[in-house]
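All protein chains but one are shown in place.
Right after this comes subunit A.
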Amino acid sequence: MLSSITSRLSRNISVFNGRSFVRQFASASAETVNIKLPESSFKTYKCDPPSLDIEVTKDELLRLYKEMAVMRRMETAADGLYKSKMIRGFCHLCTGQEAVAVGMEAAITEDDAIITAYRCHGFTYVRGGTIHSILAELMGRKAGISRGKGGSMHMFSKNFYGGNGIVGAQVPVGTGVAFTQKYLEKKNATFILYGDGAANQGQVFEAFNMAKLWDLPAIFVCENNFFGMGTAAGRSSANAQYYTRGQYIPGLQVNGMDVLAVKQACSWAKNWTTNDQGPLVLEMVTYRYGGHSMSDPGTSYRTREEIQHMRSTKDPITGLRQRILELGFSTDDEIKKLEKEARAVVEEAVAEAQKEPQPDESEIFTNIYAKGTEPPIIRGREREEFAVMNQ
């Protein structure tokens, strides 16, 4: 990790006018450093790589750290709530993959769009969903981000098109979103996420072709966590170099366990596509620590040692913590405090979300058709109404 940061760190205090209190203020927040990412951060396919130099501020690093820490806490809380049967249904956690969502969001603006599959809690959080609304959704409460009607796989927010449960279906959908950005001549891009397993759905290739044909600002992002349920990537994919699978679309493989590499790659990709250079395929090499979903212990198709090894050598949160410590941006104690805050925020959200009521029963019939266009009766209702009227 140390070697990855150049000793030529240019520590320049950007907001500095000589007065000491400003200097102090500056060193507490806006001090920028130039970090050199390791060469191994990227591998390219038919394009030049992004720069390995990335400029960051202390503030930003601490923010990224906290976001990842909160995300992990939130997923841990979801795990607990599921096990105590407060969360029903199918629930997929992103523990281990935090750097992808956090790094991506750090690189884009809220006018850029994201769409992903069912492993969506982390993305919902970075896209502005509150922890409260995410946990409430998981527990099927009225205050949930989808009014308690979606559950784990169906979460949405502004410019975040979900949360999609059918593997691969979101990929052409995201391509359509990207088309509107081009049509409206916006300098925005759509990040379309899918897994290493999903990469084999025919729809993915159909979307690739359309995006390239029309040069859309579509950034296809394969989150390669090495498994699609129990199947290892190499056993499902004839070519497991996912960043090369766009054939005629340039690609970039990214160390998805390093939030800064992810950020750099996403900034680069956005810049590429919004300059009308057409779509890209990014492969975020990452790892999920838990099982595929809550009903999968996740240890029958890989060894505990493998998981432990990834945790201890590749963890995105530990990695960033080391970087922060090495830069002297924070002390161990300060980071512990951040961790504590993250835990407190999540614990409070858990407690609050649990108090939320379930949606009204009338919600059974809402959001199916546009308001005012519903059929006069929704079949299946008459029986009960008949019974009621005859009471």
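Operating definition for what follows: contacts are C-beta pairs under 8 Å (C-beta built on N, C-alpha and C of every residue); 3 or more make two chains touch, one makes a residue touch a chain; residues count from 1.
Following the convention adopted for this analysis, contacts and distances are computed from a predicted model.
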Hidden chain of the complex, named as in its UniProt record, picked from "Geranylgeranyl transferase type-2 subunit beta", "3-methyl-2-oxobutanoate dehydrogenase (2-methylpropanoyl-transferring)", "small monomeric GTPase" or "NEDD8-activating enzyme E1 catalytic subunit": "3-methyl-2-oxobutanoate dehydrogenase (2-methylpropanoyl-transferring)"
Which residue of A:P50, A:G96 or A:P359 touches the chain not shown here: A:P359
Candidates A:N209, A:S236, A:T274 or A:Q322 - the one touching the absent chain: A:S236
Interface residues of subunit A (partner: the chain not displayed): 84-86, 88-90, 140, 148-151, 153-154, 165-169, 197-198, 200-203, 228-231, 235-237, 300-301, 354-355, 357-365, 368, 378-381, 383-385, 387-388, 391
